[in-house]
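First comes the structure, then the notes that go with it.
The chains shown are only part of the set, and none of them has been moved.
A and B label the chains in the order they appear, each numbered from 1.
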Amino acid sequence: MSTRLTYFGAAGYEIVGPTHRILIDPFLSENPLAPCSPDDLDPPDVLLVSHAAFDHYGDAGRIAKRTGAPVVCDAAVKAMLVDEGVPSSQVSATTWGIVVEVAGLRVRPVECHHWSQAVLSDGRQVVGNPIAFIVETEPGVRIYHYGDTCIFDMRLIGELYRPTVGLLGCTLPRELSHRIEGPGRFLTGEMDADEAARAAEMLQLELAVACHYLEPDDEVRRFVELVPAYDTTGSRRVVAPLVGDTLVVEAGSHAIEPRARTA
Amino acid sequence: MSTRLTYFGAAGYEIVGPTHRILIDPFLSENPLAPCSPDDLDPPDVLLVSHAAFDHYGDAGRIAKRTGAPVVCDAAVKAMLVDEGVPSSQVSATTWGIVVEVAGLRVRPVECHHWSQAVLSDGRQVVGNPIAFIVETEPGVRIYHYGDTCIFDMRLIGELYRPTVGLLGCTLPRELSHRIEGPGRFLTGEMDADEAARAAEMLQLELAVACHYLEPDDEVRRFVELVPAYDTTGSRRVVAPLVGDTLVVEAGSHAIEPRARTA
């Protein structure tokens, strides 16, 4: 048994386990490195969207409409999906703590210290609670998706839900910086490499996976160096997939299958 | 001296202490087990509303209009009340940390990690900060109402404000599940039994009171079992009132008066 996580870039993953195909934060059509089109994806059993930011929401509406897949998300994302024409009955809005079973999969939303807001087609602002997700895809593979949280004391999450694999933002997709308006320059993502490596320790992960980039940058490399520096277990593994790579995980081990690249 | 807490179901209570009658989260007219009508309640000295969800906001507007009782709540609830015709001057909007004195009662709002949002009659979304409340009804009786928070590290709240009685959601009112739209099924409330029992320990409660149900379910029974399991004080008590029961509390002890039931 194993679970395959194909990295789409930003915080997007297709996760295929023994029982479910899960799509998270599918940022594809506006992603210059996307390994596939949102129209080519196999229909997921469940689509998870952590919050309303463009590089996380991505093609959620388009995929939900085409495939009819049930969505689990927060209230702001639900409003966006309905605004795009997804039937309201297809979307489960939840928040921190309320475990939702959908298509037979248990989805645990946990605190994500960030924001989730969007402006709908009629000009209304909608605001929700951003979500980090934990799903168990097979015995011993409990995947934590950080949902773009900043650092906070995550030890309770580690103690209570014992995620084994953590998808942790440690930088920002700099290729998209031109979409951030204003006079400032974003130097870091919501977590930098040091914060994300500390998060891996607080969560007591077995495998820390770098996240929230297109091309890996120096922060990604620093994350790979720092995860062992904060590891008190002596056995934590760390990996930074390239966009398009597939991470194959089972309880206690993992491997990378590189993206098929055209010659 | 004693304080009487009559349980309305969901997170609704009428709390009558030596000096004040306090109503919290009065979910009655749409509550199939409600022990009374919102129109029959004695006017409270203070009405507290934790957040904008229908099973907490309940009949707050109707009661506020009929009785003129001052309300303490967040900004979203205030917008809902005003939308229903409650005078703005009757409603104190506050947030975490700002202690409000109203009708001579000190109301302490503390962090509640949840959401509070509603859509007004004109279609506008309003969003606020959900609130957990602490009120001291008599010396040695400091009541914490969880306001529908998920679990987080509550030890600082316990240390600073030393609540003695905690009203802790540990499940969800499953009779209302048909009102939750979408393809998912909610398996738990914002806290499950295990999380709520841990919250009782973090808050260092003397008496942990199960909350957020109509008919008690297995999670309520599990809460009653787990509270002692996490208790490091050796003296924590736990109780799960039925809807309509009155919990009579004084410093160091409590008793249950069952709901008067028709033959």
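Keep in mind that, in the parts below, contacts are C-beta pairs under 8 Å (C-beta built on N, C-alpha and C of every residue); 3 or more make two chains touch, one makes a residue touch a chain.
Owing to the predicted nature of the structure, the values given are computational and were not obtained by experimental measurement.
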item: Copy count of the single sequence across the entire complex, 2 present; value: 3
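What we mean here is this: only the chains that are shown with their structure count from here on.
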item: Superposing rotation of subunit A relative to subunit B, computed on C-alpha atoms, to nearest 5°; value: 120
item: Separation of mean Cα positions, subunit B and subunit A [Å, integer]; value: 34
item: Sites on subunit B touched by subunit A in the complex; value: 113-115, 117, 123-125, 127, 150-153, 172, 181-192, 194-195, 198
item: Residue ranges of subunit A touching subunit B (in the complex, touch as defined); value: 70-72, 74-75, 79, 88-103, 106-107, 110-111, 124-129, 153, 156, 160
